[in-house]
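Structure provided below as structure tokens; questions to follow.
Missing here: one protein chain of the complex. Every other protein chain is in place.
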Amino acid sequence: MLAESLALTAALFIIGVIGVLVHRNAIIIFMCVELMLTAVNLTFVAFSRFYGTAGQVFVVFVMTVSAAEAAVGLAIIIAIFRHRQTINLQDINLLKG
Amino acid sequence: MEPHYPLFYVFHFYLFGVIALASAVVFVTRKSPVAAALWLVNTMFSLAALYVMLDAQFIGVMQVLVYAGAIMVVFLFVVMLLNLGHPSALADARGLGWRLAAGLVGLGLLSEIMIIIRAKLPQQLIVPRDFNEQQLEKLNAVGMVAAPLFRDYLLAFELTSVLLLVAIAGAVILGRGRTVRAR
Amino acid sequence: MASFLDSIGYNGWVLPALLVIPLVGAIVVLLLPAREPADGTAGVESPAARQVAFWFFVLEFIVSLGLWWSYNPADRGWQASIDISWIPSWGVRFTLGIDGIALMMVLLTTFIMPLSTLGSWTNIRTKVRSYYALLLILSSGMIGVFLARDLFLFYVMWEVMLVPMYFIIGIWGGERRIYASIKFFLYTFLPSLLMLVAIIYLGLHLRGAGGVPDFSYDHLLAANTAVPQRTALWLFSAFFLAFAVKVPMFPFHTWLPDAHVEAPTAGSVILAGIMLKMGTFGFLRFGLPLFPGAALNPTVRMIILVLAVIGIIYGALVAMVQPDFKKLVAYSSVSHLGFVMLGIFALTLQSVQGALMVMINHGISTGALFLLVGIIYERRHSRLIDAYGGIARVVPMFAAVLTFVSLSSIGLPGTNGFVGEFLVLVGAFRTYPVLAVISTTGVIFAAVYLLWALQRILFNPLDKPENTHIPDLNRRELAMLVPLIAVIVWLGIYPAPVLRRMETSAQLLVDRVQAGTSAPRVSEAAP
Partner (left out) sequence: MLLQAVAAAGAQTHPLSGTIAEWVWLLPLLPLLGFLINGLLSLSSAHLGPADPSATAHDEPSEGAAEASVVTHGEESGAGGDDHHAVKRHRWAGLTSIVGPGVLIIAFGLAVAIWQTMVSAHPDAPFIQRYFSWMPVGDLQIDAAIQLDQLSMVMVLVVTGVGALIHIFSVGYMRDDPGYPRYFSYLNLFVFFMLVLVLGANYPVLFVGWEGVGLSSYLLIGFWFNDKQNADAGLKAFIVNRIGDFGFLVAMFMLFANIGVLDFVGVNAKALDLGAGSALVTTICLFIFLGCTGKSAQIPLYIWLPDAMAGPTPVSALIHAATMVTAGVYLIARSAALFSLSPVASLTVAVVGAVTAIFAATIGLKQWDIKKVLAYSTISQLGYMFVGVGVGAYVSGMFHLVTHAFFKALLFLGSGSVIQAMHNAYHATHSTDDAQDMRNMGGLRRYLPVTFVLMWIATLAISGIPPLSGFFSKDEILGSVFARAHGSSLATATWLGIPGGTLLYIIYGIGLAAAFLTAVYMTRMMLYTFHGPTRTGAEEEKYLGEAPWVMTGPLVILGILTVIGGWLNLPKVVTDIVPLGPGELFGHFLDPVVGSATARITAGATEVAPTTEEALIGAAVIIAVVGIIVAVARLKPANVPRAKDAIPETGFEGVVAHKYYVDEALDRTVVEPTYVVSRSFLWRFVDNGVIDGLFVNGSAALARTFGWIGSRLQTGNTGIYAWSLVVGVLLLLGVITLR
């Protein structure tokens, strides 16, 4: 089932990418990123059947990171919203050079 | 080489795969954050099922607990906190042109990935054929992940705990909002 | 005197002492307590810092003065040498030594430094401790450049010198100090990096015994015939750029007016008096002897000489039209240093000796001019020539000194300026008569720009009310100007002791470079 898993991973990942590209709502974009991470997890799990349990360990790490990322990211979104009253990324250009 | 799978197994594998895919497609087309979040939870569940089918029972459980249970709840919580539930409040998605372009880019990427996957699919297994089953019997579902985690990857594991600590501290500081006002 | 110096083992410790004394001074200055301005110190915070710095500089000068007697002009080798291993794996050694050229440059430095301290006595009022600490570090770096016998050490000292000056201009400078300091830094730093590359190339390719990289000057001097002609040309270009910017030769001079004008008085004095000499000293010590073939390649030599001559005339003409007196003096430096370059590359004994004399004289005269500008600026807060007029009646002593120093700067016979320019031209005429004659017209232009400015400042009607109540020189200012005047007269009338001390080294240089161009190299046999 490796090929199917990888195909599914790719498809989910691409859907996440498309979501990032078409959405402007920071929260939805965030969710898309989560989707992409999860999709990658599927790869790890799929491969763990062939390469040993290390893959599953990595999934644990990815989950930790994505949890941390969600916490910090959402905190930032809250902070930005407080400041700007919007989470529309088009209106937020603090990075403008 | 992969083992032969029974039809029952294959059917369910495909079923959950299709559900995950379909939910993801619906998720990505939603404009309301709440709806999107719920559809994403659906995808997560399907994936959890796939994990279990792929002999990663512990991960499957974690997927449900952490992603569907914790992270997505936080998302919903934030959405509600900021009162962003109404899609009309936001001109969220980009125009049709952008969406088409995104679709084309996505298709392009997908095809490229497919080509790469097909070309580079591993033909040989590194571990014995029934390695995971043996591990499962020897250590049970949790031990199978825990053993390497606390032996081989101990340092990385400890570092992730530091990461989480920092993330908590950061989230608290950012969320308190005082720094924002100070600026 | 010499026997007394021998009895205290002077030659054994003097050179490191010259490097260490200012550093100790800097530490002492920084350790002084911060003090709010008290009465009678004219609003200068931590006035003790300037006292300490001044006395450290005086100590440094007294210590260095012994070199005048301990130096043996008949000896062609290094004197008072020190050789300590520094970074053995790279073959870098901490080697110091003086010859006749370095001797005079060191004495010039130690002589100028206390006077420039006096020059900043009252006009540096903030961050006083850091200021004097930087001055002390700067002096250590400058002396290090003159003493270094290892190219790596030389490069380190070269950059050590750059940083304090950057801060001195950038922190205590005039209105456009940031622009000027950054320009100064980048302008001089960029080519120095090229020089570093060339130094590393030399050290790595001309390895010493045992295959270790060797940066020692003596070694490279002996081994440089192994460098192919084309490579030598590239290496020389790198050195040339680093030194030419420092000199500054036309057209690499535009950092100079900005840096000079914006720097505080002491900064300008040190820049003009000592740091500009680094470039010409570099040519004498490294540029010519290490790459005689490249430097005396007829095309290269002609280009450099023509640039020098352009510098002489161009600097004078541009100086003539400056509305700002400090800028005028700055451009006059371009002109003077053009004479030095002409003298060095004309490469006769007279012209090289003359170039060395011009280097010393320029340090004295231009240093004095900058001090005088600083004095009048402190009183009237204007450097514009047009802001003055007729003030000789109000400040007769200032006028007398300014006139005298200007005359020395334009090379009036009987002052030091003449000796240098005369020797340069008389020497250059032997090898490049046409260029020498063209350069001689610089003598005319020098009189035009400086005396004209003098007229507009000191003479003409006293028609501005704010100029009628300028105080004349005070005792401190006299104390810093009188030594300069004394040296101007001394070097103008009796420069022979100085010339004799430099002659052996200058002769050696000329012989070495000329021998180097006519390969194969003859081994240097000690006489």
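Should a chain be cited, it is by its letter among A, B and C, assigned in written order, with residues numbered from 1 in that chain.
The rule is short, and it goes like this: a contact is a pair of C-beta atoms (placed from the backbone, for glycine too) under 8 Å apart; a residue touches a chain by one contact, two chains touch by 3 or more.
Predicted model, so just to flag it, every value in this text is computed and none were measured.
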Contact set of the excluded chain (shown chains only): A, B, C
Residue in contact with the excluded chain [from B:Leu21, B:Val61, B:Leu76 or B:Ile113]: B:Ile113
Residue touching the undisplayed chain, where the options are C:Val63, C:Leu384 or C:Val448: C:Val448
Missing-partner contacts on chain A, residue numbers: 17, 20-21, 24, 89-90, 92-97
In chain B, positions touching the absent partner: 94, 105, 108-109, 112-113, 115-116
On chain C, residues whose C-beta touches the chain left out of the figure: 42-43, 122-123, 183, 186-187, 251, 253-255, 314, 317-318, 320-322, 349-350, 353-354, 375, 378-381, 390, 392-397, 400, 407, 412-414, 418-419, 422-423, 425-427, 429-430, 433, 436-437, 440-441, 443-444, 447-448, 451-452, 455, 458-465, 468-478, 493-496, 499-500, 503, 507
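The definition used in the following text is that only the chains that are shown with their structure count from here on.
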Whole-Å gap separating chain A and chain C, where each centre is the average of the chain's CA atoms: 64
Chain B-chain C separation of Cα centroids, rounded to whole Å: 70
Length of the line joining the C-alpha centres of chain A and chain B, rounded to whole Å: 8
Multi-chain contact sites of chain B, meaning residues that touch two or more partners: none
Residues of chain A that touch chain B when the two form their complex: 1-8, 10-19, 21-25, 27-28, 30-32, 34-35, 38, 41-42, 45-46, 48-54, 56-57, 59-61, 63-72, 74-79, 81-83, 87-88
Complex contact set, residues of chain B against chain A: 2, 5, 10, 13-14, 17, 20-21, 24-25, 27-28, 30, 33, 36-37, 40, 43-44, 47, 50-51, 53-56, 58-59, 62-63, 66-67, 70-72, 74-75, 78-79, 81-82, 84, 90-94, 98-99, 101-103, 105-107, 109-110, 113-114, 117-118, 121-122, 125-127, 131-132, 135, 144-145, 147-149, 152-153, 156-157, 160, 163-164, 166-168, 170-175, 177, 179-180
